[in-house]
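Below is one structure, written out as structure tokens; the observations come after it.
Missing here is one protein chain; the remaining ones are kept as they sit in the complex.
Letters A, B and C mark the chains in the order given here, with residues in each chain numbered from 1 onward.
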Amino acid sequence: MIIHVSKTHENKIQELAQFYDAFVLKKENEYILVGSSKIKKVEPLHEEYVSKLFVAETDMQLADVKYHPKREVKIGNISIGGTHRNTIVIAGPCSVESKDQIEQSSQLLLENGLTSLRGGAFKPRTSPYTFRGMGLDGLKLLDRMREKYGFTIVTEVRDSTHVDAIIQYADVIQIGAKAMYDHGILNRCGKTNKPILLKRGFGATLQEFVQTADFIMSAGNENVILCERGIRTFETKTRFTLDLCGVAYLKEYTNLPIILDPSHAMGYSYGVPDLARACVAMDIDGLLIETHPNPKVAKSDAAQQLTHDEFSKLIQSIKPVAEAVGRKIV
Amino acid sequence: MIIHVSKTHENKIQELAQFYDAFVLKKENEYILVGSSKIKKVEPLHEEYVSKLFVAETDMQLADVKYHPKREVKIGNISIGGTHRNTIVIAGPCSVESKDQIEQSSQLLLENGLTSLRGGAFKPRTSPYTFRGMGLDGLKLLDRMREKYGFTIVTEVRDSTHVDAIIQYADVIQIGAKAMYDHGILNRCGKTNKPILLKRGFGATLQEFVQTADFIMSAGNENVILCERGIRTFETKTRFTLDLCGVAYLKEYTNLPIILDPSHAMGYSYGVPDLARACVAMDIDGLLIETHPNPKVAKSDAAQQLTHDEFSKLIQSIKPVAEAVGRKIV
Amino acid sequence: MIIHVSKTHENKIQELAQFYDAFVLKKENEYILVGSSKIKKVEPLHEEYVSKLFVAETDMQLADVKYHPKREVKIGNISIGGTHRNTIVIAGPCSVESKDQIEQSSQLLLENGLTSLRGGAFKPRTSPYTFRGMGLDGLKLLDRMREKYGFTIVTEVRDSTHVDAIIQYADVIQIGAKAMYDHGILNRCGKTNKPILLKRGFGATLQEFVQTADFIMSAGNENVILCERGIRTFETKTRFTLDLCGVAYLKEYTNLPIILDPSHAMGYSYGVPDLARACVAMDIDGLLIETHPNPKVAKSDAAQQLTHDEFSKLIQSIKPVAEAVGRKIV
Partner (left out) sequence: MIIHVSKTHENKIQELAQFYDAFVLKKENEYILVGSSKIKKVEPLHEEYVSKLFVAETDMQLADVKYHPKREVKIGNISIGGTHRNTIVIAGPCSVESKDQIEQSSQLLLENGLTSLRGGAFKPRTSPYTFRGMGLDGLKLLDRMREKYGFTIVTEVRDSTHVDAIIQYADVIQIGAKAMYDHGILNRCGKTNKPILLKRGFGATLQEFVQTADFIMSAGNENVILCERGIRTFETKTRFTLDLCGVAYLKEYTNLPIILDPSHAMGYSYGVPDLARACVAMDIDGLLIETHPNPKVAKSDAAQQLTHDEFSKLIQSIKPVAEAVGRKIV
């Protein structure tokens, strides 16, 4: 249940929050209290304080499009979601590997008129015996690209021990699929106001995914972007299965911007261009594409990264698709 | 292993077929023998009969794009696959319910310039207590629409007891997801030369799916069209999960035309338009869309069928997407 | 909805069946009419004919334990289900391959005091290029073992083209996982009174599985045994995932005997003994175990068949487990 209380009843907020065991979001002229969806009505004696009431069926509440129209999130000076028709392309290598590599990635963005650079500095690998990223040094390389080219930087937080460093250096904080349930990260991301790119866990239901968005939002940060990146199914010829039916669901029932990641879903570069075009045709707010100056020597996810040449062709090919659905690639 | 033998060695065919335990396909000027992919070479004394040899890694053989370039299949006078750039839209209700209903569906096709009518006469339901279709009467209603409007008819065979009737009345024989493993149907469909629309079982791997195409092809009918219609995953907010990563795989590794069915994958009409546009952007050969004059009263799959109005809007919206990927909706 | 009507109202049966679109089961002193579970009550003017009424939530009706207590099925002179505490072991090779092989399998049964021989004559393979069984010759070999040793024969029907031959030769007709949705087979099996061993499709939900049992039962044959044999999941280190949680569900909510098949679930012989013991500890009515005189040369499923030595050890080891849960291995 979501209760809006005008600022004029400021003195009642604490009492109400305690009574309904609710999170409190402070807005300019009002307070928003969010409690369990199991609560279906306010007590009669509290009714006078309520300016707006939303009763939800499930614990997807702040993200529910019935509660709030489509929300807008700003990435640098680009707005996505809301009534905007931008489809942002966030691109770059899986891992930041060197100054030279990240400089080449930046040149690729410039050539294609793009402004959002991605790259992993802290990599959440499933094997302990593989490359875990450059860490802070990687962040600093990304930071330099922002200074030099005015890019917005999107990078992933692997675990809560370095979430502060990520928040400091990134413009968009990416919560990876494996970290979707990490309360330490979620709580901390709820305390910043930077945009959060929340990836769906590959074993997570849509319900859990949206509840996780509510987790961050109820802690205070409503700048959440949902990212579908493939779920785990019985099919193993491809790395994961991109769940576009699920995307149709998210578009219908939630108010958050949606960015899709065909690279991780497919796991093989050959399928990425077709899938990227399909994603754009789904009428969504953004794409995350992995590209590397030389995929063969990439330190992680070598098979799925596009060459720079393939990437530039892809960008050209998605523009008419975006136009066909009334969108603009930015 | 696939062995091509010139007609000049006709007298050796039986011996070779027996030796390699192979299926024999008779062509104008040659014979094609197809045996297990475990056989990796021909005996030296047989080499003189071999005009072409294809050694495969797995039992996906006749459908392998490394063996044979993209195959063309004709549906009426529309060619799909091969080097053609047509994306055929096959539309109509889930079940044939009445003369009036199927006449209305036909009018909808005419209005949208389409020529392929689908409708189920034998419905493979999972509950015994639900509508199983009009049977032969349904087939005859479809047949009348062909005569009246020149449509091609696409209808589903539920089990091998009526496969002959379906072959007689349909232009394209649809093998449903639940029938993908039905050897009785597969064998019989291998003996006709009508196009077979083979749907992927919702629990079937891509490997099994393509092997099933090989099943039909090795029995003599190479006019097979692959149809992805959603696989079963842990996500239940949508009926199934449309596997577009799998479609990327099929496009890369097989030579068969591909038609997609977003209606069954989604299970809810609200998501069908977005998904249909995504499918078209995947650069595939056709769409299967369910639409009903009055979905609310449909005897099967009521939730997923588009109204005629929604359908016409959808058709208009997919044309520019098709154009964007160099395709034409037919 | 299930309606019991006394034989005294015999003249009303046809009218009632038509009105409720119901299947009719003729019993000694009454008729049982089974219609859709969506029907929640009988018309007032029909009430006088109803001796018993069962309103179900879903289309699992005849198999519902709330409708009918645990049902008994006889395999030869062994009773399973109901209040019996027998756990029958049905064993033998995956495929019948030769007279000699099946004779050795029979000797193994005799040594272990078992009486139910399984063996596939018609094999439903997913590749067309692999061994599909000996067909009718295989059935006849099994038949000879019955005559010679008094065994009951359990064998699989692959498709509806040979279902009559199977019914003629087998004591228990096995419907394989891939045939679970085959209406041709289901209908025909509903018309015999021989026990049907219905395997769960590896992509089938429990709901669909039990509805399929209802399919056979509503057609007239209530001798249905449920067989869980592994479902398809994202885990591929093992062939399938044996769903014992699902078995707990079936035990709680259905009235049918349950037989488990650890061999197909695991796909590797090393895991079969542990799993077989776990199955027995689940307090179920039977086991299906694949064993071969020489698994290495088996023409199908070589990896999962136990040697005869491993099998005999397994039988010894499951007896105390059966005893621990108040069961007897037969």
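The rule is short, and it goes like this: a contact is a pair of C-beta atoms (placed from the backbone, for glycine too) under 8 Å apart; a residue touches a chain by one contact, two chains touch by 3 or more.
Please read these numbers as outputs of a predicted model, since none were measured by experiment.
Undergrad: Using the touch definition from the top, which of A:T8, A:Q107 or A:T161 touches the missing chain?
TA: Counting the whole complex, the residue in contact with the absent chain is A:T161.
Undergrad: Give the residue, chosen from C:I231, C:I259 or C:L314, that touches the chain omitted from the document.
TA: Of all options in C:I231, C:I259 or C:L314, contact with the hidden chain holds for C:I231.
Undergrad: Of C:H84, C:K199, C:R277 or C:H308, which one is in contact with the hidden chain?
TA: Candidates C:H84, C:K199, C:R277 or C:H308; residue touching the omitted chain: C:R277.
Undergrad: Which parts of chain A face the unshown chain closely enough to count as touching?
TA: Residue positions of chain A that touch the missing chain: 23, 34-37, 59, 61, 124, 126-130, 132, 158-161, 178-179, 181-185, 187, 201-204, 207-208, 211-212, 214-215, 218-219, 232.
Undergrad: In the full complex, which bits of chain C touch the chain not displayed? Write them out.
TA: 203, 205-207, 230-231, 233-249, 251-252, 265-266, 270-271, 274-275, 277-283, 317, 320-321, 323-325
Undergrad: Counting contacts across the full complex, list the positions on chain B that touch the omitted chain.
TA: Against the left-out chain, chain B lists 232-234, 236.
The rule is short, and it goes like this: only the chains that are shown with their structure count from here on.
Undergrad: Which chain, with its centre taken as the mean C-alpha position, is closest to the global C-alpha centre?
TA: That would be B.
Undergrad: Taking each chain's centre as its mean C-alpha position, how far apart are chain A and chain C in Å?
TA: Chain centroid spacing, chain A to chain C, equals 48 Å.
Undergrad: So which bits of chain B are touching at least two other chains?
TA: Expected reply: 203, 207.
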